[in-house]
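Some chains omitted; the rest stay in position.
A and B label the chains in the order they appear, each numbered from 1.
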Amino acid sequence: MKNKLTLLGSLFLMSMSLQAQTDDGIIRLSEFAYPVKRQNLNIPDVNGFKVLKCDFHMHTVFTDGHVWPNVRVQEAWREGLDAISYTEHMEYNPHSADVKVDHNRSHDLAVELAKENNIVLVKGTEVTRQTPPGHFNALFIQDANVLVADNNSNLDQEAIDKAYAQKAFIFWNHPGWKATAIPGSYEWIDFVEKMYQEKKLHGIEVVNGLGFHKKALDWALDRNLTIIGNTDIHNLIAHDYNIEAPGVHRTMTLVMAKDRSASGIREALEAGRTVAWSSNYLFGKEENVRNLVNASISVSPSYHEKTNSKTKVSTKYYEITNNSDLYFELEIKEGKGTKRIVLYPESTQILTAEAGQSKLSYEIVSTYIRSDKHLLFDINLK
Amino acid sequence: MKNKLTLLGSLFLMSMSLQAQTDDGIIRLSEFAYPVKRQNLNIPDVNGFKVLKCDFHMHTVFTDGHVWPNVRVQEAWREGLDAISYTEHMEYNPHSADVKVDHNRSHDLAVELAKENNIVLVKGTEVTRQTPPGHFNALFIQDANVLVADNNSNLDQEAIDKAYAQKAFIFWNHPGWKATAIPGSYEWIDFVEKMYQEKKLHGIEVVNGLGFHKKALDWALDRNLTIIGNTDIHNLIAHDYNIEAPGVHRTMTLVMAKDRSASGIREALEAGRTVAWSSNYLFGKEENVRNLVNASISVSPSYHEKTNSKTKVSTKYYEITNNSDLYFELEIKEGKGTKRIVLYPESTQILTAEAGQSKLSYEIVSTYIRSDKHLLFDINLK
């Protein structure tokens, strides 16, 4: 332990030299400053598509959020997001005594900053009337202000129709939001069915914040609607997510797009090439989740073999690597091999398998391809 | 390494069970949520005074800040602060196209939330005219709106006088702010001297954010003005400070007060019982810094002695403990003992001293009791 008494260096210990002396009589005490950077969120391309990290649901002081619009760009830039959308409430403006109501304003105020930070800004709004039917987000609109419905008897329908007239991509937000407060609200009601029939409903927000709406996933799968995950953030991301902890990220939609642009995102949304990512879980159509998994996980050829001297059973060793910042948990279903594998972001585990097998079959229990179904993942052993 | 392959438990690994299943068809994926708590910031009482953690300089969307007023209470609560003050600019309102100008509004909007969170709210404002003379904060005012000066030739003086008429505690903000941009601005100018002579200047903000204004410290010491440290935060604390890292805190004024109340704070400010704390450094009058150090650091009696078989020199062992969340760095000046000691928050180091001495003298290089002077700290050896 001699080192203990003599070791000089440490972050704190060297702090005197951290003062950036300048010639203006001010000393910058800089070591406490946040390391300002855009953290790459690594996910390999999927079959030639870029995997864009998108959050299509958020609020600012212009409705009931707690931040000025610029903060949302800062957060997106720092956290490695590619695209965001301001979706202020159309009909709920609790700050109106202080803040002038203008449904386009948060987007407009952020346009230049988003450009400087290379963040794709998708113009959007949230149509929020009674629940049911609840709330809908309309993306790729031109003007949010004209969407406000007249005060007549058919508010919801009118707002949806106006958004549709603007060629919006429309999805249903957090379908189970008031599931317990308003019995019957978490149902596939006529209003929604009509939208769906008229091609005015294009996706469902299956994950809102940290809430996974199970029935909503199945509705989306059964009707081939696009699966969406968003934060619906009102507060700071840093106050709602433990964002500095390793592996922690906000809820988002992974969009597999031809290019990193608003039009690329729109094409992918319409084609349904999305996976929602929240906490350690992925939610999506089987094909999309499978493609994402295949792009992220690799298994090495066997690099070692060992025979148990008593049982004469031979065990082969493999490396299974997560090449992405995603997270995977696997549980074996068939074959004799490692029973449970946890693949942290950008990490590797050792996989062992009894020699003589050509395949192991796992369930990736950190994925949902239906509310009660995980992705099956076969590993071919070499 | 057998353990590696068999060990089951880990934060991530158990995450499936982290899902809080509920009966409403929504699964809460909770492990990514921020641990919402008020983190105690431990500093022992100093000679019977409570050490209150205060930030008297901050902004919201009501002037040029990026957050709604409630966020400042959230931040203060989480970070263990006792008191804050909204100090919106009187004359600078870049959001006025969107946000109605009302200089009392951010304070008023936060009053109830502050009460619920037991945060002391000190009503304040920032008088911001030309530089020089620069900016001044006025605390304990009644009405910020009436402070706005008429558009005449003596703007600064009028605003200061109106604040003084409201019995404000007034301090000069970041005196070196435009030191390089406006030559001569970082001087003790006539305007300030007049305020001082008329007892209208009560303190100086020696540390603003992570900038330590060296000359300002000496001005305060020479004139017995109260030493203040503030964030002057416009953005999120979490975006400007690496707040989740161990030992990191925002800049603040430590106020040694008779009780935890607005009046207790005022009495202490007027009596000058403050120390500014920024990064790893403490700035203040020698007496205040010394009292704070004495309350925070303790040295044990010797618990071990060892004699070098060759040199016959005996070494005694002591524990030196930092009982606070502050940080101290000591360098020896006199005596034969450990040359350099770093006392991280709530931690202990071993101190060794040649036997036969009654005292070691250290300089605490992480303190400033003048722009060029650290506190001397004697350790009596037992």
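The definition used in the following text is that a contact is a pair of C-beta atoms (placed from the backbone, for glycine too) under 8 Å apart; a residue touches a chain by one contact, two chains touch by 3 or more.
Treat the numbers as computed from the prediction; the structure is a model and nothing was measured.
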Whole-assembly copy number, given 2 chains displayed: 4
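Here is the rule we go by: only the chains that are shown with their structure count from here on.
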Contacting residues of subunit B [partner subunit A, same complex]: 4-5, 8, 10, 12-13, 15-16, 18, 24-36, 61-62, 65-68, 70-71, 74, 78, 95, 97-100, 102, 105, 109, 176, 179-180, 186, 207, 210-215, 235-236, 238-245, 247-249, 278-281, 327, 329, 338, 340, 342, 344, 350, 352, 365-366
